[in-house]
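Presented below is the structure to which this report refers.
A single protein chain has been removed from this complex, and every other one stays in its place.
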Amino acid sequence: MEYFLQQLINGLTLGSIYGLIAIGYTMVYGIIGMINFAHGDIFMVGAFVSLIVFLILLSIGVTFIPLALLIVLVVAMVVTSAYGWTVERLAYRPLRSSFRLAPLITAIGMSIFLENYVQVVQGARVKTLQPVITGGYTIMEGNGFTVQLSNIQIIIMILTVALMGIFSWIIAKTPLGRAQRACEQDRLMAGLLGVNVDRTISLTFVIGAALAAVAGLMFLLYYGVIDFYIGFVAGIKAFTAAVLGGIGSLPGAMLGGLIIGLIETFWSAYFTIEYKDVAAFSMLAIVLIFMPSGLLGKPEVEKV
Amino acid sequence: MSDIILQVDHMTMRFGGLVAIDDLSFAARRKEITALIGPNGAGKTTVFNCITGFYKPTEGMLTMTHADGETFLLERMDDFRIARDAKVARTFQNIRLFGGMTVLENLLVAQHNPLMLASKYSIGAILGIGGYRRHENKAVELARHWLDKTGLIARADDPAADLPYGDQRRLEIARAMCTRPELLCLDEPAAGLNPKESDDLNKLLMSIRDEEGLSILLIEHDMSVVMGISDHIVVIDYGKKISDGDPAFIRSDPKVIAAYLGVDEDEAGELAS
Partner (left out) sequence: MTGTNAKKGRFAAALKEAAMAALLAAVLASFLLGVRTIPAEGGLSFYYRPMWFAVAVAGVFFGRLFLRLIWWRGDRTTPKLYDKFTSSLGGITEGWGKYLGPVVIIGAFLLPFVASRYVIDTSILILTYILLGWGLNVVVGLAGLLDLGYVAFYAVGAYAYALLGTHFGLSFWVVLPLAGILAATWGMILGFPVLRLRGDYLAIVTLAFGEIIRIILLNWYKVTNGPDGISGIPRPTFFGLQFKRFGEHTFHQFFGIPYSPMHRLIFMFYIILLLALLTSYVTNRLRRLPVGRAWEAMREDEIACRALGINTTNTKLTAFAIGAFFGGLGGSFFATRQGFISPESFTFIESAIILAIVVLGGMGSQIGVAIAAIVMIGGFEVFREAAQYRMLIFGLLMVVIMVWKPRGLVSGRMPTIFLGKERKSVSGDLVKEGEG
């Protein structure tokens, strides 16, 4: 029971990170119907930027951790958003009216590029960061096992819930959100009615990248170890989460993220850690085959 | 000679809570042109999709009877089996040609099943045994026959997507005919055609009925086509049959006029008289 509870906490934390990345996939897929394959690598860029900014802050004497984290958060979101914007501008926009496979190939190309770019400029070795946020609470003790809820886990979950709230509000209530939903329905018509389609799509990428940057920072703080390759696997799992929740649905992405996080954690805890990715990938296949519209998505009817 | 080729019995189709087709029954007779008409959104294309297996009707029975007496229960068959075994061919409201393939290739794809057998499931043909070439020549001859009939022979080697709209409509009919069907279902074949093309279409359909001895079921909005060539008309509105009979009867049926003009039946009766 204690062990189970601990895994539940760990799984929810991991799931929050996946969920934040998944939002980027789901929004982009919703609006232009493509898998932004490079999104996982945008997350990785976010983690690296966070790490570097954090190191700089420490070296210039900003040692008050909450302040440092706030600065890191803002800077990482800005820089990573710039990456998201640039990727869209260079690799996707020229192909928007082209045929469907072309942007998928450029997305894969961008993914390869970003991974190797970071590898070249920051080296291939893993980067470790000393634990920044320590401490936590003991929730339960028994059978010689202590259930811990660490401060970092609390921060991750609270931040995730807050960001979810903010972005759900943006989509539901602001002109940007309305423009986004209009572009999702019919891009051409939205354009004819005066919605700036290019800008709306760009902003979608920017928001997705900003959330991925937050996820990157969380990943860095939680695990303390990053390398240039973390984006690939995390990206696929986050995409699984987006599909599981129902692509195009923000709460769906979050829900999917939590489920994938839980599956992975429990699989590692109770079965074999080597096959945890197999569990996640199998989940993806099973969901797509038996429930292609996901948990919260709209079913797709074949038009004849 | 008016035996029944397609019998639709008490067919109902629901999408979630929406009842698209409500207890519809009608029959199409052999070697006749049966028209299915009704206002927009009446459920005509849904009927077609049920007959050709793209939708499974929620309730009801669809019986297809071949000239040799063999019967097929269409509601139990997969879409491609309906085309292959029950020999029901169809066209689509929004044309579905293989645009990047040539006109001739479109017609050969339609003969896929006999050619597949002739090629010994590709294995024989790769090894060069089984006389596939002969069968392919025969298939090209059939294609040529229909290209002649539809006046597309000069465009045989052009990509289908390059044809003008009217030609694409005719090509779709030619392609359906190349499957050697017993029943041809046409979904708005005259949509978007000019009067001349529409007239040509009438002649083509009548020749398919009279020379090839085929039965045709068509959905159409163009009344000149419907009234000009149909032997039998079924009118549906809101998924229900409201009238059924020969063109003269339909023309004077107050219920039909009411459905089309949006007036109630008494007024329509006055209009008709």
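A and B label the chains in the order they appear, each numbered from 1.
Here, contacts are C-beta pairs under 8 Å (C-beta built on N, C-alpha and C of every residue); 3 or more make two chains touch, one makes a residue touch a chain.
Everything numeric in this text was worked out from a predicted model, so none of it was measured.
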item	value
Candidate in contact with the missing chain, chosen from A:Met1, A:Leu90, A:Ile158 or A:Leu188	A:Leu90
Of B:Val140, B:Ala191 or B:Met206, the residue in touch with the unshown chain	B:Val140
Absent-chain contact - pick from B:Ala156, B:Met206 or B:Ile242	B:Ala156
Absent-chain contact - pick from A:Ser98, A:Thr134, A:Thr174 or A:Asn196	A:Ser98
Residues of chain A in contact with the chain not shown	29, 33-35, 45, 48-49, 51-53, 55-56, 59, 75, 78-79, 82-83, 85-86, 90-91, 94-95, 98-102, 104-106, 108-125, 127-130, 232, 236, 239-240, 243, 272, 274-275, 277-278, 281-282, 284-285, 288-289, 292, 302, 304
Contacts of chain B with the absent chain, listed as residue ranges	52, 54, 79-81, 83-85, 89-90, 92, 96-102, 104-106, 108-113, 115-116, 118-119, 121-122, 125-126, 132, 136, 140, 144, 147, 153, 156-157, 159, 161-162, 175-176, 179
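As a convention for this text, only the chains that are shown with their structure count from here on.
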item	value
Separation of mean Cα positions, chain B and chain A [Å, integer]	50
